[in-house]
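Of the protein chains in this complex, one is absent; all others appear in place.
Let's look at subunit A:
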Amino acid sequence: MLAPTEDGDGVTRPAWAPREVDIDRPSAARVYDYYLGGSHNFAVDREMARQAIADWPDLPRIMQGNRAFMRRAVRYCSAQGIDQFLDIGSGIPTAGNVHEVAREENPEARVVYVDVDPVAVAHARALLEGDERTGVVRADLCDVDAVLDDAAVRAVLDLDRPVALLAVALLHFVGDDRRPAEVLARYRDALAPGSHLVLSHATADGVPERVDDHVALYRRTDTPMSMRSHAEVLRFFDGFSLVEPGLVYFALWRPDDPVGDRPERSPGYAGVGRRD
């Protein structure tokens, strides 16, 4: 049986047909870019982002906080001697990308960016053209084999050595029906011992009243959101040993500066785990 799926405009499309590039719908990657002050976005993205910010003025700060966690986590991994990074759901390359952060520590660091958004991937490729130690892959997170067997991944990364797998602000765009925990487990099994998982995830813990509207807003995109509790996010670390301070609000994860009160104002969990 052919399994048709439906694009946003209601046209049925066989599963084997590639998804059309549609800039009439907001994209999570471009909205994120806007939150961070970028201009890699279109009116439809900005409109959605502005509405989100109007509802929840803290959003840009939350996004910055998440981005700052990523930067600290990459530095942490580099300090552990890791020089290979697989950033899944990398989105639109904004200031402070993984390879930039990593290379502050180790100029030889190698990074592969993976995203399903064709525009984000095309943009990343344009940006990184000529950089032999980076690669850009268009693939779905859940298609583990497609990611790990991709020529760019194989060319840039040595999977027999430890890799930092980044799933930053990613899995809240993956519903339970797609079994994200099993997907992560498959990556885990494919990675060499000593590899790290860097993960952050939106949660409704602490700010339930805000989250409902926000989740509703993201239904406009191809990537609706699934908020998860602390326990649910913790499951993603099965098979990894969480490093200090564990799975915490991301402002609390090895901060550079003293943290202000109410860290739950940035309602996302972050953690780094090591595969032994």
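By definition in this document, a residue touches a chain if its C-beta (ideal position, glycine included) is under 8 Å from a C-beta of that chain, and two chains touch if they have at least 3 such contacts; residues count from 1.
In this section, contacts and distances are computed from a predicted model.
Missing from the rendering is one chain, named in UniProt as "EAL domain-containing protein" (options: "2Fe-2S iron-sulfur cluster protein", "ATP-binding cassette domain-containing protein", "EAL domain-containing protein" or "Ectoine/hydroxyectoine ABC transporter permease subunit EhuC").
Checked against the full complex, the candidates A:54, A:95 or A:231 give a single residue touching the omitted chain, namely A:95.
Among A:121, A:147, A:217 or A:233, only A:121 touches the chain left out of the display. Here the missing chain is touched by one residue of A:60, A:206 or A:224, and it is A:60.
Hidden from this view is one chain, which touches subunit A at 1-2, 4-6, 12, 14, 16-21, 23, 30, 35-42, 60-61, 63-64, 67-68, 71, 92, 94-96, 100-101, 118-123, 125-127, 256-257.
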